[in-house]
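With one protein chain removed, the remaining protein chains of the complex are shown where they sit.
Take a look at subunit A:
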Amino acid sequence: MSIRLANISKAFGNTKVLSNISVEIEPGEFFVMVGPSGSGKSTLLRMIAGLASVTEGRIYFNERDVTDLPSKDRKLAMVFQNYALLPFMNVAQNVRFGLENQDLSDDEKTERVEWALNLVHMADLSDRKPKELSGGQQQRVSLARALATKAPVVLMDEPLSNLDAQLRTEMREEIARLHREIGMTLIYVTHDQVEAMTMGDRILVLNDEKIQQLGTPLDLYNHPANEFVAKFIGSPEMNLLPITVNDEGDRFSIGDAFWTDNAFVLPFDLPAGSYHLGIRPEKLVPVSIANPDTITAKVKSLQQLGNDTLIFCDYDGQSLVSRVPEQFTVAVGAELNLLLPASADEWHLFNVDDGEQIVAAPEEGAATYGA
């Protein structure tokens, strides 16, 4: 089922939480809505579910207007953060309860319950009560309950945020598998950018009432539309440095002014002025010998992750982080030479005033410069 949101706005009293959201979700898509808490992502999901009223705009399922349709008539299933299982029913009864008010024969219901419990590998525990299950198992039951309805649309509201890190990774894989096997349209809300990146076909980043960006995970990572997305997607977050480009447009200094004796060569031409330069931590590489393209920063702390090392540095009062894909040792307090990326696609430029991305594509020769 395709879902189209047309100019959706939502206000609680005088407080606006969403304004003018328009999105089209393809049938069978794994669509993730991500944003910090308070960004309105859960509200948007609840509006799609029919649990919250729409202040303005329309919602279409398969091009049919469902804005005023009650939740039960929208043919969708929902998975909640707190599982919403009934504590007085066992696993099988809980799954069956999701089929309440559906016009199915008893045999059909039993069949569906078995099918769904098998899918989530919970058939063996079907007569347990929810409190005898772990959090991950409870969420599996909740998934089974949603799947048993065979609804063409499944909505998930932060389904993994109550689970510990290990279980979360396991359940991420599980949900992705179920989506592959069943092929329903899945709308998934999370505040966790890792979940968004690893699971979604497309990601909608919400903040500040608005859509910040909509795209595939790699789109968002490689071409963040603004500073918010740049910092929100990716961990540790992207380094952002203020830079100033000289009048000739071929050299720049880090900071609010251009200094000839402290300037670097631009990898491509830019109009003179101030910008914010974003560099992913893995593109800020430590090198042993200083050269004209390196900056010298002071090491503040190190985080050894085993496969990666995160080096937190200070450059002229500016915090920087570099990520090295190996076990790297350097003394805290030591000076470290960091090589600025030379390739244009490793540069992310943002407007100083509004944080919007400045698209500079010198390779194609069709550079579009921002304001």
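As a working rule, a residue touches a chain if its C-beta (ideal position, glycine included) is under 8 Å from a C-beta of that chain, and two chains touch if they have at least 3 such contacts; residues count from 1.
We adopt the following convention: contacts and distances are computed from a predicted model.
Participant: Out of "Na+/H+ antiporter subunit D", "Carbohydrate ABC transporter permease", "Response regulator transcription factor" or "Aspartate carbamoyltransferase", what name does the UniProt record list for the absent chain?
Facilitator: Matching the unshown chain against "Na+/H+ antiporter subunit D", "Carbohydrate ABC transporter permease", "Response regulator transcription factor" or "Aspartate carbamoyltransferase" yields "Carbohydrate ABC transporter permease".
Participant: Would you mind spotting which of A:L5, A:I59, A:L76 or A:A92 touches the chain that isn't drawn?
Facilitator: Answer from the full complex: A:L76 touches the omitted chain.
Participant: One chain isn't shown here. Among A:E100, A:E248, A:D261 or A:E326, which residue touches it?
Facilitator: Missing-chain contact among the listed residues: A:E100.
Participant: With respect to the chain omitted from the figure, which of A:A6, A:A49 or A:V285 is a touching residue?
Facilitator: A:A49
Participant: Which parts of subunit A are in contact with the chain that was left out?
Facilitator: Within subunit A, the residues touching the omitted chain are 46, 49-51, 70-73, 76, 78, 80-84, 86-88, 97-98, 100-101.
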